[in-house]
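Shown here: the complex without one of its protein chains, the others still in place.
Labels run A and B following the written order; every chain starts at residue 1.
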Amino acid sequence: MALVEIRDVHKSFQRDTQTVEVYVGLDVDFEEGSFTALMGPSGSGKSTLLNLIAGLDRPTSGAVRVAGAEVSALNAAQLAVWRARHIGFVFQSYNLLPVLTAYQNVELPLLLVPLSKKERRERVTVALGVVGLEDRMDHYPRQLSGGQEQRTAIARAIVADPTLILLDEPTGQLDAKSSQEVLKLLRRLNDEFRKTIIIVTHDAHAAEQATAVLHLEKGVLVERQGTPA
Amino acid sequence: MRIPLVYNVRSVLQRPVSTAMTALGIGIVVAVFIAMLALAHGFGAALVQTGSPDNVLVLRRGADAELSSGISRETARIIAASPHVALGPDGRPLASPEVFVAINIHRLGDTASMANVVARGVSEAAFTVRRNIRIAAGRRFTSGRSEIIVGQKLVGRVGHTAVGDTMRFAGRDWVVVGHFTAGGSSFESEIWGENEQFMPVFRGAVFQSVSFRLREPAVFEEAKRALEGDQRITVDAHRETEFYASQSELLTRILEFLAFVITSIMAVGAVFGAVNTMYAAVGARTPEIAVLLTLGFKPRSVLTSFLAESAVIALAGGVIGCLLALPINGIVTSTTNWNSFTEVAFAFRVTPGLLLSGLVFAVVMGVLGGFFPARRAAKLPVVQALR
Partner (left out) sequence: MKYLPLVLANLGRHKRRTVLTIVSVALALFLFASLRSVVTTLDASSRFGGADRMIVQNATGIVFPLPMSYAARLQATPGVTAVSWANWFGGRYGDGKRFFANFAVDPASYLAMYPEFVIPEDQKQAFLRERSAALVGRRLLEVFGWRVGQDVTLQGTIFPGPWTFTIRAVYTPSDKVISDDVLMFHYDYLDERLDRRMSPGWYVLRIADPALAPQVARRIDDEFRNSSSATKTGTEQAFQAGFVTMWGNVRFLMNSIGMAVVFAILLVTANAMMMSARERTSEVAVLKTIGFTDRTLFLLVMVEAGCIACAGALLGLGGAKLLYGTGDFNFVGFLPGFDVTPGTLGIGAGLALALTVASGVVPAMRAARLPVVQALRKVE
């Protein structure tokens, strides 16, 4: 059984008066421990797929299964709880809450589970250590560079030890050097820590770091490269 | 180059709820401001109306209120005979000796609530000496009978005031034969009866005051000197208008003080609300401001623009406030004038001047609230804003 199973998923939504069909019967699997890059032109539905997997959105029909659980069948409250446990999400921008320090931002997912302050501190420190920002934990986002902000966001994504890490264009706003930092980190998370990663990206370099690349075009899987690890 | 007002109008309309709330907040402050001053002025006006500038009120020396005074028949005669007193068409002096007492009556609808109502004993002369007395219902009391007339403002505020009703006080029954108006003055809160009827049941054969019409308004000083210097009598002569004005002083001052304090505190709160709104507006429109500055509008124009916006929102609030307060006008309420220790019923008085003050007050609040945000907008470092 694959970690993520997408079975015959149809997804359409309203944009003004028009109905846009994103998927008509999509089937795809993501194996545990894989590092998959989702690529394709804009409007091909990449972000939507990520949202479906994370339970942020529901398919019009079909099933989305993650770690055996049918995500598409859970209700909103259940999804919140499920997400906290299973998903780490990183956006292109506006990840961090500007009023909180890096430490406090990374700590956020841990507030949702019963842990003592001491336990939280341990995990946050570890997470920030993994991304190499331990010395910046008391800085506010405005005091961090773009690359550092995204690495902090990744730290937050891993701090609760989720099943899956999803990233939506994480390097879109970064320069080449920062992008490299981020991608190297992701590579390490996948190699050393065996984290399953799905990344939506335009960046060809990201594709290089990934173990598998999926091309989506108009909601259809066009090409599949690489082998699931 | 002036920034066109339509920019402000459209921007304000983009945040309708926030703008409305700010305006409403200012409006409420203005409404309270107007209402409280209407109360104070209503009371003051009632008392000021009570006097005529060409009438003189004579009380016993040292008495600061009609209630504490006592004037004998002899004294009253001497005063009436004074050359300064005008003569009526029938050749008789226009002098009105009056009995003045305060009787305890329950306010209608609340048996625990007591009021000290004025019962004034008068003669025929009173109706001429005081210019604006008119019978509004029924008729005047007949001499020799146990009859009274009730001031219009008192009707319905205490029991048994309808024409034909019988009131009981001082151990006697009195039939209400009429209602009278007195130009909105405090006489309208009084019960009037015949001197000769009141004297035996109240304080005996003694008046409390004598009011007379001056032969000429200019001779007041002369008349005052003559009466106060007269060795046969010990009296003080007051110009009626001044006397009643001083009677209203304490309560008017208290009400005005309250109005000032309460609305000031509220105004601070409302101004803070305006400050918040304007800062948020400036914050949200930073890119637009940058564009305006880049286009070549001067910072000063930006300042004026935002200041004007704030002022207009406040002005709208002021109008709302005026509309909220307007219905109060004319509502009658009553309290005890502690100066005279008697009940005065009066109406709230909303004047155009007061409404104007309310609007000005609103604009001032708006300008104060908008000043710092507007300055921030004007001083925006363009490059930063454009990023």
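Some points to look at:
Following the convention adopted for this analysis, a contact is a pair of C-beta atoms (placed from the backbone, for glycine too) under 8 Å apart; a residue touches a chain by one contact, two chains touch by 3 or more.
The model shown is predicted, which means the values in this text are computed figures rather than measured ones.
The omitted chain makes contact with just one of the residues A:A2, A:L74 or A:L108: A:L108.
Within the complete assembly, A:D168 is the residue of A:D168, A:E181 or A:D203 that touches the hidden chain. Considering the full assembly, B:V29 is the residue among B:I3, B:V29, B:I79 or B:A237 that touches the omitted chain.
Residues of chain B in touch with the missing chain: 17-18, 21-22, 24-25, 28-29, 31-32, 36, 39, 60-65, 67-68, 101-104, 107, 110, 112-116, 169-171, 201-203, 234, 250, 262, 265-266, 268-270, 272-273, 275-277, 279-280, 333-336, 338, 341, 343.
Residue positions on chain A in contact with the hidden chain: 47, 51, 54, 56-57, 76-77, 80-85, 87, 89, 91-95, 97-100, 104, 108-109, 111-112, 117, 156, 168-169, in rising order.
We take it that only the chains that are shown with their structure count from here on.
Separation between the centroids of chain A and chain B, computed from CA atoms only, is 72 Å.
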